[in-house]
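Note that one protein chain of the assembly has been removed; the remaining protein chains are unaltered in position.
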Amino acid sequence: MRTITVDEAITEGLAEEMRRDPRVITFGEGVATKGYKLAQEFGSKRVRNTPLAEGIIAGTAAGAAATGLRPVIDLLFAPFLTFAMDEIVNSAGKLRYLSGGQFSFPMVTITRTGAGWGVGAQHNHNIEAWFVHTPGVKVVMPSNAADFKGLLKSAIRDDNPVMFFTDISLIYVPGEVPDGDYVVPIGKAAVKREGSDVTLISYAKTVQTCLTAADALQEQGISAEVIDLRSLKPLDEATILASVQRTGRAVVVHEAGGPCGVGAEVAAILGEKAFGSLKAPVLRITGPDVPPPASYPLEASYVPQADAVVAAVKKQFA
Amino acid sequence: MRTITVDEAITEGLAEEMRRDPRVITFGEGVATKGYKLAQEFGSKRVRNTPLAEGIIAGTAAGAAATGLRPVIDLLFAPFLTFAMDEIVNSAGKLRYLSGGQFSFPMVTITRTGAGWGVGAQHNHNIEAWFVHTPGVKVVMPSNAADFKGLLKSAIRDDNPVMFFTDISLIYVPGEVPDGDYVVPIGKAAVKREGSDVTLISYAKTVQTCLTAADALQEQGISAEVIDLRSLKPLDEATILASVQRTGRAVVVHEAGGPCGVGAEVAAILGEKAFGSLKAPVLRITGPDVPPPASYPLEASYVPQADAVVAAVKKQFA
Amino acid sequence: MTTTFETIEAPVVGETAAALESMLLIRAFEEKMAALKAANQAPSSCTSVGQEASAVGVVGALAKDDFILTNHRSAGHLLARGANPDRLMAEILGKATGYCKGKSGSLHISVKELGVLLTSTIVGGELSLVTGVGLSTAMSDSNAVVAVFFGDGAATEGIFHESVNLASVWDLPILYVCENNQWQAYVHRNETMRVDHVSEWASRYGIPTKTVDGNDVEAVRAAAEEAVEYIRKHRKPYFLETYTYRLRGHMEPDDQAYVDKNELASWKERDPIARAEERLLETSLFSAADIADVRERVARRIEAAAEFALSSPYPSFDELLTDVYA
Partner (left out) sequence: MTTTFETIEAPVVGETAAALESMLLIRAFEEKMAALKAANQAPSSCTSVGQEASAVGVVGALAKDDFILTNHRSAGHLLARGANPDRLMAEILGKATGYCKGKSGSLHISVKELGVLLTSTIVGGELSLVTGVGLSTAMSDSNAVVAVFFGDGAATEGIFHESVNLASVWDLPILYVCENNQWQAYVHRNETMRVDHVSEWASRYGIPTKTVDGNDVEAVRAAAEEAVEYIRKHRKPYFLETYTYRLRGHMEPDDQAYVDKNELASWKERDPIARAEERLLETSLFSAADIADVRERVARRIEAAAEFALSSPYPSFDELLTDVYA
């Protein structure tokens, strides 16, 4: 075990996969400048700067993926995905199906989002749920260095388009990572803390929020289990259900807005498949349904806090 | 009351609003060709063909909306929205907020989607939930001629960006419309049929599916209430909750895929706010999470059927 | 990628007679699709009637290992490449025997075994994907050319700018083929651009460009050969515009009420098939009877295709859920 930041974990994971498989290439706006070490090791053919044009970056990735390469593209901030939706959704997500299975799209799209840098809604917009609602793609959003590295490696080895969301606030957070080559499978949630009275379900920065809340609850005699979804599509239904069937209570926590978010999906699954076990309503603690502001204190107030999670749980026990 | 098709209802609603307010203009690919009657009445300044470029169509609408016009744009099929996401989401949806309230965006974006024409997933993709998950916009998706007309008129009068989704299969369906000037308010669901044992909640083409299912259930002694959401953002929580608190059971039905769809949101709301009233799990009957195929029979099998709704309800009574 | 051509009736272009047969096959195919739609026996499709010379001339200049990307108006490109009319028509009818198992229908027909990749009906989709195919080709040791067919309308999408610019900056071996047929669905090209030739736009990216008479199959073929030679030699993009006309409507059926009658008539006089026939008859190596023979052969082929397509089964219902993930 070594301790590295999330940023380092991503670079390491990418470099290892590029060493392992010559078909892996990476490009994007400034990718070769900022990743000059990668460029040095793998050369200017496999590590490329691009023009400032997200549509063609994503389209090029999809076309290259369908013809033998395994591109990892960096589209910088999640709102810039709005310029690449056709290529990701209509091409990478659908052309396998529409062609009757003639093509596959092993590509990874990295973007950043979430509160932390005070950059406002055109850089910070948690839209991972859009892609959960999109057929033919997979979605991951890790919470710690080990998962960032392991999930990125899985994503690169996956034969399908994978959306890889990076929570801005985690980028410089250090964490332990296993030595050697390892992967974290897409579609498997992690139980971060075991508990028996309530299940807190989350992903990305708010996993830590839930762990903090669980500490606070512990002091009040409530034992909270904390689940990190890690993969949002496919969702690890089995892990969530097993936990909630045991605890009988669930709170879903994420920074993205509520309506049709991942929390809605998790709550709907629980309402359907854990109905008999539920002792209290499944509650959602999410960011408000507004564009995230730039002003630091306002931005901070956008993010779900441990207090609110604790309060929700206590409501379930009232 | 007169009987007209949905297509005619849309054209009528638009023409009435253009007569009423000179700031209303309409443009899009072929809008002046296909709407030559509108072009004749309102002239080539207010009814325009555009180049084939969805991004600039939507951006032009947003810019014009912020500076005094009230554009109604036709982007043809919902998947083409993927070329206009920045303009709708990042500009129209966020620039009011980010500017501290300096601008408003009274614009309507019309698109078509849904099974019926066998055109495949690049023309038929029900992505209304993406916009429910988007702050700053409103979303409507009517089921019948009267609502198409009345909601379009409301949308045009609304000072916010409204996404107006038209279910392809309804376009030539006739329906009664009230005489004279009327609007259907955004944010109000309609109870299409009253019932006491279960609430079927839907929108667009599957409202009829639910009514058919309700007939079948009636024969089996189950009294189903049918709610047409009509507006997906804002959602009419009060109407849904009032009904389900009474019936104790709910099935949400839509053609869009399930994960993070409108059904998930409705189920999550019910699971939270009607928890005490629920006698059975809230179930979702949705299209499968796959790109809609072109082949007619396959496409038809994509769409939720009344049988499945009936079966879901009976499961709730088992 | 292995390329399997139909052996018996496949047009082997390379001379005008073969090109004529190929064009006639396309014309007959498209007219059959229109007739089937009119009789409610097929879904509507976008025909390439009037544009056959562009398809046949360009595809004829490509080698077996080259790649092709096309769009919603693809039957000409596919048939010129040797696609089996049976499977093509079956696909348009949504049948299990179609090239995409019926899941595509008419709008996004890919045939990987012929090198026809990633067909997209999103206007501009082909332009966004071709750079990726160009990149993988450039990074391989193949000498292949990647040809992409798109319309004048696609050229007004922003992705056109992004695609040609990237291909130029990255030296991708792409043959851009803009089929400027004067129409963008129900809008005339001159309502959407201040230039007559899309090549004027393309010329600013530092790549060679040419506009050719798209209704003259020999001229298209010659221009395409020159372009392909350039790309094979320099491994850089080339932009070729085939200036032509959409003789039928955008999508069947279409009464073309919005089309200027004089314009339509003037282009009908420049029908690429009539011109090729005249050219052949002038040589006196080819007689009217020969032409009649070809026409009959082609008609038989298309009838057989229709029979195959109409009698083919629809996909089974479990196909709804397959081919989503690899």
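Per-chain numbering from 1; labels A, B and C assigned in written order.
In this text, contacts are C-beta pairs under 8 Å (C-beta built on N, C-alpha and C of every residue); 3 or more make two chains touch, one makes a residue touch a chain.
Predicted model only: the values in this text are computed from it and were never measured.
Among A:T11, A:T26 or A:T50, only A:T50 touches the chain that is left out of the view. The chain not shown here is touched by just one of C:W201, C:F286 or C:F308, and that residue is C:W201. Checked against the full complex, the one of A:T11, A:T67, A:Q122 or A:Q208 touching the unshown chain is A:Q122. Annotation for chain A: contacts to the undisplayed chain at residues 29-30, 33-34, 36, 49-56, 79-80, 82-83, 117-120, 122-123, 288-291, 293-298, 301-302.
Those residues of chain B that touch the chain absent from the view are 25, 45, 48, 50-51, 53, 55-56, 58-69, 71, 86-87, 90-91, 95-106, 135-136, 138, 159-160. Mapped onto chain C, the interface with the missing chain covers residues 156-162, 165, 168-169, 191-195, 200-201, 203-206.
Definition applied: only the chains that are shown with their structure count from here on.
Distance from the centre of chain B peaks at C, each centre being the average of the chain's Cα atoms. Averaging the CA coordinates per chain and comparing them to the mean over all protein CA atoms picks out B as nearest. A separation of 36 Å divides the Cα centre of chain B from that of chain C. With centres taken as mean Cα positions, chain C sits 41 Å from chain A.
Inter-chain centre distance (chain A to chain B, centres taken as mean C-alpha positions): 29 Å. Within chain C, the positions touching two or more other chains are listed as 102-104, 108, 120, 122, 124-125, 158-159, 324.
The set of chain B residues touching two or more other chains comprises 79, 82-83, 120, 122, 289-291, 293-294.
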